[in-house]
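Removed: one protein chain of the complex. Kept in place: all other protein chains.
Let's look at subunit A:
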Amino acid sequence: MIKLPAYIQFTQPGLMTSVQDLGRFGQAQYGIPYSGAMDRYAVAQVNFILRNPKDAAVLEMSGTGPEMVFESETRIVFAGAETEVLLNQKPVKYGEVIEIQPEDHVVVKRIKKGQWAYMGIQGGFESESVAGSKSWYPGITSRDRIIKGDSLCYLSEPDRYYPPVETKAKIRSDWFRVSTLKVYPGPEWDQLPDLLHNRILHKAFRISDMVNRMAYQLEEVIAHELEPILTSPVYPGTIQLTPAGKLIILMRDAQVTGGYPRILQVENTSLNVLSQKKPKEKINFKLLT
């Protein structure tokens, strides 16, 4: 089977478009974060539908999506946050395998539901792999987001026959309706009084406008008298409580250490749920012990 390198040209970059896989592990001792896709459920879906390896690199998009032109044949799938996708000006279905022909033009409109949309491609992107991962991160990979005029490499297999894919199977998006995040007590949780434990666990929190790949900050303020900590290890999912009482939930691009008390740790699958929440949406916590 002949595989030929081919390129996607980005005629519009979109607001925040990057290549992600499952992340870069075991490098925290040098200060290198995990990175990787914000919503791993959605990545699992696109790679499953395309029969790709689980860690095949995908395109992650937020806000307004990009406009792109494909050089050669391939197949793509969209999942995650819902958005209108046009193939040569005609709308295509969400979660459906799209057969791409040379010079095809794909436009990803503004995201309507959720925060992060994903485009999987046959075989994954052939972009640079640095320290064991293709996930883009400033200072690690040569690019950190798509800019106008960029291109991305994939392997095209023009002669390959693909058996028809069962496209009736509906893309599950049930995690969009979940608003309860499962959490574990963090290292400094015990230092909060019971009164504040109850307040945090029985309150609905709103997502603030400060939402990015590093962290999501919540609106509500929890007044407290926690002692400052010395800089300590943190992970994606660590919830920090700032001196001003703001809760900051660290996401995939989180630093490896932090200086605020770590009150809770979000359970892994709940981090995918959280990633798709938009500013003003409400969440609450359920403590696992």
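Some points to look at:
Going forward, a residue touches a chain if its C-beta (ideal position, glycine included) is under 8 Å from a C-beta of that chain, and two chains touch if they have at least 3 such contacts; residues count from 1.
Simple rule for what comes next: contacts and distances are computed from a predicted model.
Hidden from the displayed complex is a chain whose UniProt protein name, among "Carnitine transport ATP-binding protein OpuCA", "5-oxoprolinase subunit PxpB", "Acetoin:2,6-dichlorophenolindophenol oxidoreductase subunit alpha" or "Dihydroorotase", is "5-oxoprolinase subunit PxpB".
Remark: the omitted chain is touched by one listed residue; of A:T64, A:Q217 or A:Q255 this is A:Q255.
Of the candidate positions A:G14, A:G65, A:G123 or A:G186, contact with the hidden chain is made by A:G186. In the complete complex, the hidden chain is touched by one of A:S208, A:S232 or A:N284, namely A:S232.
Touching the omitted chain from subunit A are residues 25-33, 130-131, 138-140, 184-187, 229-233, 235, 255-257, 265, 267, 288.
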